[in-house]
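In this view, the complex is presented without one of its protein chains, the others remaining in place.
Chain naming follows the written order as A and B, and within any one chain the residues start at number 1.
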Amino acid sequence: MDFLVAHGSSILFFLFALAAVIGALGVVTLRNPMFGAVSLLVTFLCVAVLFLLRHAEFVAIVQIFVYGGGIMVLFLFVIMLVDQHQLMESDKYGGHWWLAVLAALLLAAVFITAFLPVSFADPPVAPPAFSNVEGVARGNSEAIAWSLYRQYLLPFEIVSVFLLVAMIGAVVLGRKQ
Amino acid sequence: MSTLLDVGTLHYLVLSALLFLIGTIGIVVRRNMITVLMSIELVLNSVNINLIAFSFSHGDLTGQIFAIFTIAVAAGEAAVGLGILIALFRLRQTTELDQARELSG
Partner (left out) sequence: MRWLWLIPVLPFLGAFLNGVVLRDRLGKKGVWMVACGSVLAALLVSVLAISGYLGSEQYSAHEPFEQSVYEWIPAGSMGLDDGSFADVSVEMGFLLDPLSCVMLFVVTFVGFWIHWFSVGYMDHEPGFQRYFTYLNLFMGMMLMLVLGNNYLVTFVGWEGVGLCSYLLIGFYFDEEFPPYAGRKAFIVNRVGDLAFLAGMFALVAHFGTLNYEKLFGTIEAEPALVQGDYVLGMTLATFVTLALFIGATGKSAQIPLHVWLPDAMAGPTPVSALIHAATMVTAGVYIVVRSNVLYQLAHGTSELVAIIGALTAIFAATIGLAQTDIKKVLAYSTVSQLGYMFLACGVGAYTAAIFHLMTHAFFKGLMFLGSGSVIHAMSGEQDMRKMGGLKEHLPWTYRTFVAGTLAIAGAPLLAGFFSKDQILAATWADHKLLWVVGLVTAGLTACYMFRLLFMTFHGPFRGSEEQHHHLHESPPSMTIPLIVLAVGAVFSGYVGIPKLGSIDINVFDHFVGQVVAHVGHGEHHASLGIELFLMALSVVVAFAGWWLARKYYGGDRGLAEGERWAAKFPTVHRWLFNKYYVDEAYDATAVRGTWACARGLFRFDSKFIDGVLVNGSRHLTVGISLLSGFFDKYFVDGLVNLVGVVSQSGSRFFRRLQTGLVSQYALVLLIGMAMLVWFYVVVGLRR
């Protein structure tokens, strides 16, 4: 029990990280896209929990809403729109999957060589910047709002324009000729 | 053992790298375009994990802000990608990437 109390957050991390990896593997390996989508949903939710563990409450909620809600619904709609039967029939992998795995391993090796020599600073508690607004503790959402609407107002507006363009693009592409 | 169990930024980076590699393998090996798109979402999520981890590590809010932007971009990407998929399906009655070989030399 002591172990659980002392390492509660670590246990949660390993638990959800494992679930996220399994979900990701499901996405890549499952033949049926519908199952793949559900598997992806599992990964999204697990990652959201991991965000919470790193004290990114607002981002976690956005992750659940946007990924778990919006994007996932979009995928499910499209999967239902296209012919399931045809999707099932095709081969799962292309011809060079072993090459791809080799390249991925190469990349992993690069990552490992990059990560190992570095020591990262790890503050034990949540940084005050995550919840303080002008020195007063208000909460993560308000802190992000302050930052987003003041410091990052221009990128924010650009992103909104980008979303508008993406929306128009999607509508044009999806339209019947 | 204690260092392994003591979860820090490195753990998140390793998780992020794993998800990234799984996503890239998915992108490269799968023939179904829907799955490829989902793999891309995985890659983007792994990036978000990185951002959040470093944000915590540095005690700076900017990483979180950036994650939100990434999510927005991912949403747009998904919308457009799925639009292309629908258009391709209308044209070829399939979502297999191998069927679209117009760029073949």
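Structural remarks
Quick note on the criterion: contacts are C-beta pairs under 8 Å (C-beta built on N, C-alpha and C of every residue); 3 or more make two chains touch, one makes a residue touch a chain.
Owing to the predicted nature of the structure, the values given are computational and were not obtained by experimental measurement.
Touch with the chain omitted from the figure is made, among B:T9, B:T24 or B:N45, by B:T24. Check A:L15, A:V73, A:V110 or A:I158 against the missing chain and you find that the one touching it is A:V110. Considering the full assembly, A:A100 is the residue among A:I79, A:A100 or A:A143 that touches the omitted chain. Considering the complete assembly, subunit B touches the hidden chain via residues 24, 27-31, 36, 97-98, 100-105. Listed for subunit A, the residues touching the missing chain in the whole complex are 94, 96, 99-100, 103-104, 106-107, 110-111, 113-114, 117-118.
Definition applied: only the chains that are shown with their structure count from here on.
Our note on geometry: subunit A versus subunit B, Cα centroid distance of 7 Å, whole angstroms. The residues of subunit B lying in touch with subunit A in their complex are 5-15, 17-19, 21-26, 28-32, 34-35, 37-39, 41-42, 45, 48-49, 52-53, 55-62, 64-65, 67-69, 71-80, 82-87, 89-90, 93-98.
Residue ranges of subunit A in contact with subunit B, taken from their complex: 7, 9-10, 13-14, 17, 20-21, 24-25, 27-28, 33, 36-37, 40, 43-44, 47, 50-51, 53-56, 58-59, 62-63, 66-67, 70-71, 74-75, 78-79, 81-83, 86-87, 90-94, 96-97, 100-101, 103-104, 107-108, 111, 115, 120-123, 126-130, 140, 143-144, 147-148, 152, 155, 159, 162-163, 165-167, 169-174, 176-177.
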